[in-house]
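The complex is shown incomplete by one protein chain, all other protein chains being positioned as in the whole.
Chain IDs A and B follow the sequence of writing; residue 1 opens each chain.
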Amino acid sequence: MLKIENMSCGYDNKKVIKNLSIELEKGKLYGVIGINGCGKSTLLNAISSLIKYTGSIKLENKELKKLKIIDRAKEVSYLSQSIENNVDFTVYETVILYRYPMMKGLIRTPSQEDRETVESTLKKLNLLEFRDRKIKELSGGQKQRVFLAGAIVNEPKILLLDEPTNHLDIKYQIQTIELVKKIGKEKNIIVVAVLHDLNIVMKYVDKVLLLRKDEKYIFDDTDKVLKGFDIEDEYKFNIKRYMEDSYKIWV
Amino acid sequence: MFINSSKLKFIILISVLIVVIFLGVALGSVHIGLRDIIEIFKIKIFNLDMEIETPKYMSIIWQLRFPRVLVGILSGSALAVSGLLFQTILKNPIASPYTLGVSTGASIGVAIGVILGVSNFMLSVLGFTVSILVVGFILLVASLYDKSLSNVSIILIGMVTSLTLNGFLTLLILFAGESSGQIIYWQMGSLSLKTYKNFVDLLVVLVISVTYISFKHVELDILSFGEYEAKKIGLDVGKLKIIIIGVATLLTAVVVSLNGVIGFIGLVSPHIARKIFGSRHKLLIPGSIIIGSIILVSADMVARTVMQPSELPVGAITALMGGPFFGYVYLRKGKK
Partner (left out) sequence: MKKVLVLFLLVFLVGCSNNTEVKEEVKEIVETKEEVSSINRIISTAPSNTEVIVGLGLGDKIVAVDNFSDKSEIPHDVVLMDMMAPNMELIMSLEPDVIITSNLNSEGGSPFDQIIDLGYNVVNIETANSIEDIYSSIEAIGIAVEKEEESKIMVKNLREEIEEIREKSKQIEERKKVYFELGNFSGSLYSLGNGTYIDEIISVVGGENIFHEQESWIVVSGESIVDKDPEIIVTSSSMADSVAEEIKTREGFSEVEAIKNDRVHVLKTSNLSRGSQKVIIGIRELAEVMYPNVYK
């Protein structure tokens, strides 16, 4: 369980998130939504200790900011929107680098266990056929799967995703979110995804955190949040009506 | 289908290196016939108790050329590895071992030594000391300016410091008056009169450094994804940077204090290694070493033969290689 208590964080002395207190459970898929600039990425950065936070974020009673970088990397994985890619590693070579925090020994190099975990992860994500292909040559969706493999190969307890479906076409969007949800359940991981597409949120997410500028966070079941008043107030947009109208066009 | 094509590439490169070593020993400002060369090698390798026909040729080949080639191999290796490390850490394909001011620092140390009239050995010591101080200074200031020690900060502080120090160096050269030629000549870099002792000293430093760096090849690969991503993967990027820059600086400072400022090798060898071997440091480290050796020993060979019986400083030759090389590589891409 991830327990966030009175957590505040931000950049350059300006707090973007103030006094957030929520609890997240294993095996569930959480969606983080909100208008631009409300702090979605900031939240993920704080949980992964990439930025400083005040207050507490405890993973099974371990305070995350007190962990060494490498120990934190064993617990928390963070999949970004896009990853710099001017290297010519193969799929296998890439995923095994993500296994780094689990590598043992004074000199961290891959062991047999590391290699086996990578192979099984590639298999699980249907990447075995691309094992020795350069990631540069893959399509957007395939690349995404590779970095998703990297995000779970270190057997984390928390998986953070920052708009994982942004730049993918619709088939891959659905595929990714379904895959992520399935993995979360199977491996009992807390999955937190920042999402823009409210349809996807509605369909797949268990609980929604709506971030708002004035600390009036809403953290509740998806249905209640998306159909509630607060979200319309926040987005300044009648979402429910828009979705209903859209549905009519499609039918 | 290439089975173990990396192995094949290494075999080819090592063969080229062996040929270059042989040429480096066979050619020079004095012409020595092939028969004599083979005879000398036979005597030395098989420890024969023969009397050589021309003892002065034995001196030239075994005591002047061979140690010089050996020092060239190690110097080229050290510069290549250093260049590789700087390019990886600073994520800058045109970073070189001298990006952080090692060469300027060493030149200032040597300039001071020349003005004071110290011995050649002290010149090396001064060069080494000042270069280390300069880089230490840059890292310290950069860390005060930017706690996270980002590459932008490092390069910025490095540039500002280098520019200032270069101005200072110009003043020193002016002040040296008649001896200014010495400083300028030293700066061009030369492998002349390098000894077996130099070789051993360099070997110790190189072996220790390269072994240590090899242990970090996974970390270096991870850095290729960018610092942000590397931190997510679990790398203590700040600490790693300082260690790697430290090792790279040490390698460069040792080579420069011994030989002067030999350019181009550290910049170009990693590039060529990348083209041949890709991005994995497990291959790039040994690859850069071999390529750096080949280039430097070849350049030194040219330096020794092109203006007999004079010798050019090898840095003058390597400097001339830079422009055409990059022109060929990068302009060719543009033509498409």
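Criterion: a contact is a pair of C-beta atoms (placed from the backbone, for glycine too) under 8 Å apart; a residue touches a chain by one contact, two chains touch by 3 or more.
Computed from a prediction, not measured in an experiment: that's the story for all the values here.
Which of B:F22, B:F168, B:Y196 or B:Y212 touches the hidden chain is settled by the complete complex: it is B:Y196.
If you put the hidden chain back, the residue from B:M58, B:V302 or B:M321 that touches it is B:M58. Contact with the undisplayed chain is limited, among B:N166, B:Q182 or B:S214, to B:Q182. Seen from subunit B, the chain kept out of the figure touches residues 28-30, 55-56, 58-60, 63-65, 67, 110, 117, 119-120, 123-124, 174-175, 177-178, 182, 185-186, 190-196, 260, 304, 308-313.
The rule is simple: only the chains that are shown with their structure count from here on.
Chain centres here are Cα means. That of subunit A falls 44 Å from that of subunit B. Those residues of subunit A that touch subunit B in the complex are listed here as 48, 50, 68-70, 72-74, 77-78, 80, 83-85, 87-89, 93, 97-98, 100-101, 103, 106-110, 150, 154. Looking at the complex, you find that subunit B touches subunit A at residues 215, 217-219, 221-222, 224-226, 228-229, 231-236, 278-280.
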